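Below is one structure; the comments refer to it alone.
Showing just some of the chains, left in place.
For reference, chains read A and B in written order, and residue numbers begin at 1 within each chain.
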Amino acid sequence: MPQNLLLLFELLGTVAFALSGAMVALSKKMDIFGVAVLGLVTAVGGGVIRDLVLGITPPATFKNPVYATVAIIVSVAAFVPAIRRFLFAKPGLYDKFLLLMDSIGLGIFTVVGIETAYIAGHSSSWFLLIFVGVITGCGGGILRDILAQNTPAVLVKHFYASASIIGAVVCILLWKLFGQSAAIIGGAFSVLVLRLLAAKYQWSLPKPENDFE
Amino acid sequence: MPQNLLLLFELLGTVAFALSGAMVALSKKMDIFGVAVLGLVTAVGGGVIRDLVLGITPPATFKNPVYATVAIIVSVAAFVPAIRRFLFAKPGLYDKFLLLMDSIGLGIFTVVGIETAYIAGHSSSWFLLIFVGVITGCGGGILRDILAQNTPAVLVKHFYASASIIGAVVCILLWKLFGQSAAIIGGAFSVLVLRLLAAKYQWSLPKPENDFE
């Protein structure tokens, strides 16, 4: 897999995640600092939790702050009314654009998490590999929702973390069978396709029946 | 102390903690994924925080995922309406059963946390030993309540964390006086007895008087 393409996808995912954090902050009427922090946390928070769990300190985002810088710039840009009006001019188009980027981000971040664990020498524990993949993909959004006092979206948004989990399993299987490149492409692609299908056909997971008090 | 008995108690505590997380998720109308995640986090979250504080990475739960697996199975089972109806058929009995298991879990997890710190070579710092005992016992519940947007129960539930703290002190004292077995049995037993007495006689700690605005 061309390294440049992976870098480009990671940047796309960072932009999408930063935008989602900034949007939540704006909806909570936070000031420009809060918007920048929430965008930053959403974009890099998952990777920080992953690195702490793997014992990689300081976490990678502090050694190479390019993603953090992009996340801050994107968040501050989202704060500018003219840019926001542009983004909101066609809500349908904007929503589709954000869904696509967010899905690419979720897929890329999931496989990057697994790749990080492999590089750190943790290739034998399935549970750890899946966990670091999913927390890299979903952790930033969880921190965003905790800070913004929202119910964490992953706990109620149908088929978001589920797509990340399935993609993580696909990624690990492909890694063991065909090696790194197939795993990264196949895993990220699985998440992307599942997310887009789930959004189109409004998949949902079983919820408790009404008999529960 | 027979190792098998400790393992059995740890499993009991895991089941009780997973159930408490699943019940909170069900009361928030989360879907089956949210229920499984909240059950899992409640059961293993305290140990993960403990290991991060002690520098044990990846945390033990990722190296030996038996407890995590049990927690997920229990949570998914609690999602099944028939099982839920059975558990709720006799609310009084269910509550007593959950209280007993939760108290066993709190006691066992508290002493396991202290044991982990001892094994990691931190036997001299009382503050650290008490902290890791209490965070192993209470940390999962704190994460559960943060994710579910509830006020953390340990901050308002009378004599929950207090029982864990007293049990931790008893455990450390016994360890220094009589060694590991006495510490584990005596510490866990103290927590269990204190929790049951507190529940029976409704002990509560002083709260601020009404003069406070």
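What we mean here is this: a contact is a pair of C-beta atoms (placed from the backbone, for glycine too) under 8 Å apart; a residue touches a chain by one contact, two chains touch by 3 or more.
Everything numeric here is computed off the predicted structure, so don't read it as measured data.
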Taking the 2 displayed chains as part of a homomeric complex, how many copies does that complex include in this file?
3
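Basically, only the chains that are shown with their structure count from here on.
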Chain centres from averaged Cα atoms put chain A and chain B apart, in whole Å, by 30
Chain B contacts chain A in the complex at 25-35, 37-38, 48, 52, 55, 57-59, 62-63, 65, 68-69, 79, 81, 84-85, 88, 146-149
List of chain A residues in touch with chain B within their complex
52-55, 122, 125, 127-128, 131, 142, 146, 149, 151-152, 154-156, 158, 161-162, 204-209, 211-213
